[in-house]
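Report on one structure; see the data block that follows.
With one protein chain removed, the remaining protein chains of the complex are shown where they sit.
A, B and C are the chain letters, set down in written order, and residue numbers restart from 1 in every chain.
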């Protein structure tokens, strides 16, 4: 955390009061932290709307564990989209299904294109992608 | 606009700088207005997540204009969900399709239930609901 | 509605049964209509993800009715983004606030850019955009 500045914000008492109530309910210790989170969230959404932004993706896949060739195909997809896999985690859901969480690095556009192709693989029942950027990315 | 208060918010210079750049690009004249919008948006999302909140809905329907009985069915759906229609607007999209925007008042849960039933009507090709709450609703 | 085809889809009994139950609850008269809606929705999302797609937007604005110059600014924004306004509808929300629904035509990118600028206008408390495409747009 670098240099900290203090800025003044003016807003209607009514709006401030409603905000204070909501953030207290969420567990925030102070208003600054809550406003910082709103700002970070907005900046993050902006960056991720740009296909060229560098991002980290947590790809969550639910698949039938009998689809033995799936992880190989997944690996080859990452390869052909020039994505770099960081790590993965495998979770047993029930008798039939597994949840695989693969984290990878790349441009937003490459990640989304790959996500499309993953979901279309036979055996993949559900695929969801969570994207995050690091705070220091250029906007 | 009621009484206005001024509060201090502390945040990292880097975060502030990125925020200022983004909101300038959007056309904001000052930081307070941008922060107020973030707060209003958060409060609005919270309220709309509660099925009991009173809301105004703009229901956008794309439908085939040959589906002549659709608007009657729509009216009867509103009636059976105890929703109050405020106004509607009809737009010609192309040779086949119309866009109807119906604004109505009711609880979030009633509106969502009705939206489900509207989309399932034969002839409706697309149905989207935009919900807004007024600032003075209790959270 | 042009020529109709009939295609066969194979799926697990369990999945089919769960689907039939959900769509019956929504009010669908038959399975084909429900599948058509899923397909239309997917195609529509795809098209709208492309910034160059022609779309119709229903822009919902909540604003303070004392912001008398807002509609002029709105008009000039539409002009500078080469958007074509089709129609608009004005609704009285409460003592302070109005809901204005403006429908306009243009490329997705132009509409989104304008939406950003609208929300940043002083007096606009909330701005939401609903985009629709007509079925005949090229994918």
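Things to note:
Note that in this section a residue touches a chain if its C-beta (ideal position, glycine included) is under 8 Å from a C-beta of that chain, and two chains touch if they have at least 3 such contacts.
Source: prediction; values computed, not measured.
Looking at the complete complex, one finds that the omitted chain is in touch with A, C.
Screening C:21, C:52 or C:95 against the full complex identifies C:21 as the residue touching the chain left out.
Where chain A meets the chain that is not shown, the touching residues are 1, 23, 26-29, 33-34, 37, 40-41, 44, 56, 58, 60, 62, 64, 66, 86-87, 89, 91, 93-94, 96-97, 99, 101, 103, 116-117, 119-122, 125-126, 128, 130, 132, 134-136.
Touching residues on chain C toward the chain that is not drawn are 1-16, 18-19, 21-22, 31-32, 35-36, 38-40, 42-43, 46, 135-136, 139.
Here is the rule we go by: only the chains that are shown with their structure count from here on.
Taken chain by chain, the contacts run in an open path, each chain touching the next and the two ends left apart. Chain centres here are Cα means. That of chain A falls 25 Å from that of chain B. Note: centroid distance chain B to chain C, computed from Cα atoms, is 11 Å.
Contact with two or more other chains is made by no residue of chain C.
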